[in-house]
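What follows is a single structure, and I will ask about it in a moment.
Partial complex: the chains shown occupy the same locations as in the complete assembly.
Chain IDs A and B follow the sequence of writing; residue 1 opens each chain.
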Amino acid sequence: MTDIMYREALRRALDEEMQRDPLVFIMGETIAERGGSYKVTEGLVKKYGPRRVVDTPIAEASFTGMAVGAALVGCRPVVEILFIDFAMLVMDQIVNQAAKYEFISGGQGKVPMVLRTQGGAGNGLAAQHSQSLEALFYHIPGLKVVMPATPHDACGLLKAAIRDDDPVIFIEHKLLYMTQGPIPDDEYVIPLGKADIKKPGRDATIITYSYMTLKCLEAAAALESEGISVEVVDLRTLTPLDKETILASVRRTGRAMVVHEACKRGGVGGDIAAMLMEEAYDDLDGPVVRVAGKNTPVPYNVRIEQACVPSVEDIVEGVLRML
Amino acid sequence: MAHPPAADRSSRPTEASPGIPEPILLGMYRNIYATRRFELRCIELYRQGMIRGYLHPYLGEEAVAAGACAALRPQDYIASTHRGHGHCISKGADLRLMMAEITGKATGYCKGRGGSMHISSKQLNHLGANGIVGGGIPIATGAGMGIKVQQTDQVVIAFFSDGASNNGVFAESLNLAGIYQLPVIYLLENNHYAVSTPIECATGCCDLAGRGPAYGVPGICVDGNDAREVYRETLQAVARARRGEGPTLIEASTYRHGGHHVNDPGLYMNPETLAAWKDRDPLVLMRRALGDEAKIRAIEEQVEAELEAAVTFAAESPEPSVAEFLAGIQD
């Protein structure tokens, strides 16, 4: 085990997969010499050359479409869209092309591409650089959506995403890149579709993912000291959704809360809450609670920015409301 | 709007075919004829309710696909459009599997899930028709990138029409292919209309080939009704692409022989202009160029037989199973 940063974990995954498979290549804006805005791809162009570490102009729609085409002819492209906000420029390529190709072609073709992108508030970057838009991808059949919270999960899941034969939307969080955590020295892969119980507990289940996992763990620690034992389920992968782990936990605790940074209205939390109601109604001791981002664009000013996203206190309060 | 046929502007000899081997000429004629007949048959089947959804005939434009695909090897790729039957046929499709797909049968190329607007064939390296205008352009560009990464000498043709050339992905993709010197031929089938919108109303500059140089990509114009000319120019572009010399934009001037889709009478098209284009019918031009009536008849008979077999195959094929379909859906 070594402690490394989230961004280093991502780099390790890319590095190992590029080493392993010459069909893996990466594309994005200033990812080569500059190593990307968040320094995830640093050093890779030196190792793998400009044929496999490709700087692009600011033409998101087309270079994402290129990933679809390259995947169709046998490559495993990993495309970086610097902010998930900019992914709005590539929705046609993702929703209408990548997600549908296998289906449309009657299974003849697969699109083994990964779209790495990054979301979330917290750096004063304002409304067009702070969104959490995973729900838009979650709704589209044919896509897998991965949102790791720790360096360990980031590395293992990115490797799985690259090896997966379906298009994977891999969403990082801007506040995670510099976080540290232990990862095994030996190579490992974490299968897509498996949630991880980041903290076991008895009294209630918190279902969460990405950066919010850290806040939920903080909240759980705070509650623990008051004698309340909360289980924190980190989904890691939103689609496929690990219903089994979620349902087992909720059946044990009888109380469930979903926490995410994305706006509450139409967020993934509603879907999970509805699923729990459908599949575990009799096991629930009360309504599933959602603690989520406010239904507002994210402002620039830091004080009101912070007011948009769930805080540790909000989560603690949500748990107390449930009990 | 007046869209004079290419002949009036072209200075090239069109009635002779120096340098094109006869098998290629015959192959192009076969594809033109097969496409013509296939489309007419599809229109009948549409009227009979055997084909649903949108059907965009390639009538009048057959020489573009026939000429361009003749310059390819089987392992080369194409990406096609909503008006894609000609591309599919000229890339070597089995008419039975095509017709089964277009009639939504389980035996079709895409198991009846794609239909006319989404037909593709992995076996033919046909990346697919596309329901999104311009949708295939970045995909073809990416196929070019994939080829470069894999360091083979394959090439890709992206077919699309004038309407798509006003979409941002066209400019972006040209630019990208220019930077990376990708082995992609952008084959702009300028049929002068996007649905009912004449190209003059869709841009202030109708020199569409000229957009290539604006992004560092050579752009040339050809007579899209003359398969031989399309073939010759595509062959050169393909050769350059195989040598690693990058992409080419080819604007092939052509014209629809009818409305935008099967239910569009195309009343907005000037009848005289249409008649002038029909005078230069790609089928007739090619037949004239070949001369050899016996060989022509043999090809036509062969196609008719294939086509009837295709219709029968499609008619007799089963629909996709609902149960199987539902079983394949992940919750």
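By our rule, contacts are C-beta pairs under 8 Å (C-beta built on N, C-alpha and C of every residue); 3 or more make two chains touch, one makes a residue touch a chain.
Small disclaimer: the values here were computed from a predicted structure and weren't measured.
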Message: Per distinct chain type, what's the copy count in the full structure file?
response: A x2, B x2
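Just so it is clear, only the chains that are shown with their structure count from here on.
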Message: Touching residues of chain B toward chain A in the complex: what are they?
response: 77, 79, 108-114, 118, 120-122, 127-128, 130-132, 135, 137-150, 154, 156, 168-169, 172-173, 175-176, 179-180, 329-330
Message: Give the list of chain A residues in touch with chain B in this complex.
response: 22-23, 25, 27, 51-52, 54, 56-57, 59, 61-75, 77, 92-93, 96-97, 101, 103-109, 141, 240
